[in-house]
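Omission of a single protein chain aside, the complex is shown with its protein chains in their original locations.
Our next item is chain A:
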Amino acid sequence: MAAPVQSPVDTQSASTQTMTIGKALNNGLRAAMEADPKVLVMGEDVGKLGGVFRVTDGLQKDFGEHRVLDTPLAESGIVGTAIGLAVRGYRPVCEIQFEGFIFPAFDQISSQLAKLRYRTQGKLKAPVVIRVPFGGGIGAVEHHSESPESLFSHIPGLKVVSCSNPVDAYWMMQQAITSDDPVMLFEPKKLYHSSALKAPVDTTATPDPLHSSRVVRHGDSATIAAYGPSLPVALDAATAAQEEGRSLEVIDLRTLSPLDLGPVFESVRRTGRLVVVSEASSEVSLASEVAARVQQECFYSLEAPVQRVTGFDTPYPPAKLEEHFLPDLDRVLHAVDNALDW
């Protein structure tokens, strides 16, 4: 009897499922918890409720209250005790409910988490992951729409990454957890449940390294570098520019500290023009850092100054005004025009 012929679709479905970013993060956490009993999840409302965004949905039910901890309401406490647990051999994954509430933990992050290895010259490590839903565009009240990633990228000893699609969400979560360095994962909250971004995630694939950027669209008129919630805006801009006969290269930075700017340099040497897109205010920011490094490495290739399309240098405004504050298609295209018409 002949062996049954497996269709390619069948082989794929065993390890590949289509999902949102939120679900991919959940699956990534689940995979990490299954692989290593020392992985813990801790935070406010992460247990029974499954987190306010449901990213930890079902984990307490499946792994128990000793591995998914509904903690007291104190962010300094969450990160501070996670450091102690990590020193004891655990791999805690902390959820900060919204980026605007991370600041009580700033001291623990900056004074202890980032410096433990350095202070002890490697005798201690703190493999803690801090998950931070960030960014705007959800029509929320104050402190629920901010982009503080530059503040943390500024701290030596910490690693900072951000995902913009389900495949990265799934793998970055696991790579962050297995990293021996503390990693902050900035999750684009407005994209968590976006069905437009649903994508097949192959759990048997070999992921890109955690600290690598990636060209997601090829082009040679100008380069756009973006990350997290700004990535779809950059891609939309590239599609719109295509209609006007301009081909834009889009790079997902993915890793914010350390930055992986090799692909950006390579691209700018071809296009001569760079637009950096981020929701964070631009003064003393990641966008500024990218601009500084590109002018240093690509000085003779640049045809125009590096353009930054970012939030303004103000506090996040009332959400009825956020469409102005957040980089959108028009502002990105306007910056592309500026670069091309320079």
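Methods note: a residue touches a chain if its C-beta (ideal position, glycine included) is under 8 Å from a C-beta of that chain, and two chains touch if they have at least 3 such contacts; residues count from 1.
In this text, contacts and distances are computed from a predicted model.
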Name under which UniProt lists the unshown chain, selected from "2-oxoisovalerate dehydrogenase subunit alpha", "Sarcosine oxidase subunit delta", "FtsX-like permease family protein" or "Lipopolysaccharide export system ATP-binding protein LptB": "2-oxoisovalerate dehydrogenase subunit alpha"
Residue among A:Ala31, A:Ala240 or A:Ala319 that touches the chain left out of view: A:Ala319
Residue of A:Asp36, A:Asp70 or A:Asp202 in touch with the missing chain, whole complex considered: A:Asp70
Contact with the hidden chain (one of A:Gly50, A:Pro92 or A:Pro148): A:Gly50
Those residues of chain A which, in the complete complex, touch the missing chain: 44-45, 47-50, 52, 70-74, 76-77, 100-101, 103-104, 139-143, 283, 312-315, 317-321, 324-325, 330-331, 334
